[in-house]
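For reference, the structure I am asking about is given below.
Only a single protein chain was left out; the remaining protein chains are all shown in position.
Up next, chain A:
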Amino acid sequence: MDEKYSSNVISGGKLGRVEAPNARLTRYIVLLYFTKLLKAFGIFESYDLLKVVHIVQFLFILKMGCAVILIFFQKPFSSGKMIPKRQVWIKILKHAVMSCIISLLGFFGLTLCGPLRTLLLFEHSDLVVISLLSVLFTSSGGGPSKTRGAAFFIIAVICLLLFDNDDLMAKMAEHPEGHHDSALTHALYTGIAFLGVADHKGGVVLLVLALCLKVAFNTASRKLSVEIGGTKRLYALSNLVSAVVLLPWVIVLSATTESKVESWSGLILPFAMIIFSVMILDFYVESICMAKLETSRCARYGSISLFLGGLLLANFWTHPLTDQLRAVSNPVHQSSTEHVLSGGVLVSACFFIMADSILSAPSSKGQKGTLVGYSPEGTPLYNFMGDALQHTSQSLPRFIKDSLKQILEEYDSRQIFYFLCLNLAFTFVELFYGVWTNSLGLISDGFHMLFDCSALVLGLFAALMTRWKATRIYSYGYGRVEILSGFINGLFLMVIAFFVFVESVTRLIDPPNINTDMLTPVSVGGLLVNLVGICAFSHAHSHGASKGSCSGHDHGHGHGSAEHSHGGHGHSHGGHGHSHGHGHSHGSAGEGMNANMRGVYLHVLADTLGSVGVIISTILIRQFGWLIADPICSLFIATLIFLSVIPLLKDACEVLLLRTPPQHEKDLNFALEKIQKIEGVLSYRDPHVWRHSASVIAGTIHLQLMSDVVEQRVIQQVSAVLKDAGVNNLTIQLEKEAYFQHMSGLSTGFHEVLTMTQQMESMKYYKDGTCIM
């Protein structure tokens, strides 16, 4: 104890857990190992017993025996304070009923999937499950290691579900009504059969559910145990009450059905063994170890030894050596190999062991703070409020409501949202119908539609983000997100077109036989949905363009030149087929206006083209039997998608690369000439003009002035001139000779002085010679 306090948190300076010397704890750990081995043995034993004894009878005997022993040791009635109140007794009753249900589920799972799998699935400590759930359902999981542990846990469960070729599965399928003869087991069996999974898998699911229930139950019963006066007392009382609760059921059962057991006397020893190992010893040792070791260590050592013991026993249980042991419990049992070790179980056991050791490890990291800002001294300030706290402040329904309201506020996002809903509805109808009729083509088409929906979701998100307020980091506002989203959507279309291209080339070489029966209704449906989308979005285009031209007064100039360039584009691209021309004209009309909407629109257009292509090729194949029509159609479609995406990509690239906006180029050149003619302006340098987003055109320019000019007047004139040219976010730096003198005084570097003097020389030249160009 002394060391424990000497390495105090505060004095030692080491935050975290306090390590106790290992030598002292070794005996507890050994005890824990031994107990867990015994428990594993008991569970194997009880699996064999459950084959002959009915589950309710089994549970009753277990609870009864446990209660008798515990009352003898613990003396809950004579020692400690009395339990006078009725409410407390009702609580104990509830507790007992819940524990009965959980043990019933657990033992039923045991009959379904065998002792080893039950051990692996059911015998996790609360700590492991709680940290697993916190990783899965809260964002503050506790670092990458916990995430890894959770992933291992899930992989292990999936391994048990998918990769475990249990021999019993086939056997159970033969006689699913085999040896269960009560209403309860029948109900559970029908429940599992309704889910449409094999019994063994049903057992896995059942055990996982029971595990979660157990953890919740343990957490809830903690308060009750304090109220009653100790966990042990509660345990004793609860066992007694549950035995009483189960008694009538057992009587009814034994009256109605005849038992399969020949001699109950032969079962006394195994029952005693199970009661001792599973119910009593485990409980006491665990409570001792909880007190002496830390919870995390206890959980880790306990579960690992349990799993290893289970693996060991599973290896030997069917062995001839243990046959005599089993003969005691069940002499008539045929020695079949059921629930044996398989590769899947081994792998999942490894994963479970790793997951438990990771998840039960105490999280070493402290809370992660979020940077709030900087103090006046310049030191960063962190906010140590947990993420959970911030999450609870906004409830999920409220969040959904808010974002829906935001979506429906603006025209663009509303259009995308409605179309997304339509698309998703169609997709799910298709998927369900595909599952219903077991048609793989429909299902894969449904997934394809979902894949396409991701582009719509991206567009919707960008349309939402565009309206966010400018922040410190996004100092111009979020308008540029729209362009980036348009660019990504363009790339997306490129990828789609590329895959279609590759696919059609392979089909061109080797045309497969296509079943056209299902294709036509699906593609017609898709066509209809997409036509609705095209109508909506083309309307949105014209709407957006018209709105832009009337609302933005500074767009007046830009609009005219946009039309001009549109004409130019039309000439250069005239002759790509009707549909392309259509899409292109739209694209040019909204040039720079809304890349996001253009991307979404092109997506819908590409989908429509796909549907049309499918319909045409179906007709051709049906009428003329031209199998080659399909790949040719898709080649054509791929090319069309390519060609229609190019202008979008080009425009988005130009904006992202900070190119001078092409439709303002002429005006700008004109404006720069004008600026040079302003009185007092000698020259200008570094004129940067770029489009930041659909509505913001930013510009910076440096002007050299004569020393006797009023700067602010020049600023006014220059900004008026540039505003006419379409620049609406302007920064003008005005430099006189004094500036260069100051700069050369301030700058200590030789090169800077050199450049400054050179610039001054040039200015002097201007002043002496032709003052103004």
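General observations
Throughout what follows, a residue touches a chain if its C-beta (ideal position, glycine included) is under 8 Å from a C-beta of that chain, and two chains touch if they have at least 3 such contacts; residues count from 1.
One rule holds for everything that comes next: contacts and distances are computed from a predicted model.
Its record in UniProt calls the unshown chain "Solute carrier family 30 member 6", which is the match among "Solute carrier family 30 member 6", "Golgi apparatus membrane protein TVP23", "Dynactin subunit 6" or "Sodium channel epithelial 1 subunit gamma".
Checked against the full complex, the one of A:Phe447, A:Phe461 or A:Phe636 touching the unshown chain is A:Phe447.
When the omitted chain is restored, the residue from A:His54, A:Lys201, A:His603 or A:Lys736 that touches it is A:Lys736. When you scan A:Leu491, A:Leu508, A:Leu531 or A:Leu627 for touch with the missing chain, the hit is A:Leu491. Checked against the full complex, the candidates A:Phe34, A:Tyr474 or A:Phe636 give a single residue touching the omitted chain, namely A:Tyr474. Residues 143-145, 147-148, 162-163, 343, 374, 376-378, 380, 440, 443-444, 447-448, 450-451, 454, 472-476, 480-481, 484, 488, 491-492, 494-495, 498-499, 506, 572-573, 642-643, 646, 649-650, 653-654, 656-660, 662, 665-666, 669, 672, 686-690, 692, 698, 700-702, 708, 710-713, 715, 730-736, 738-739, 742-743, 745-748 are the ones on chain A that touch the missing chain.
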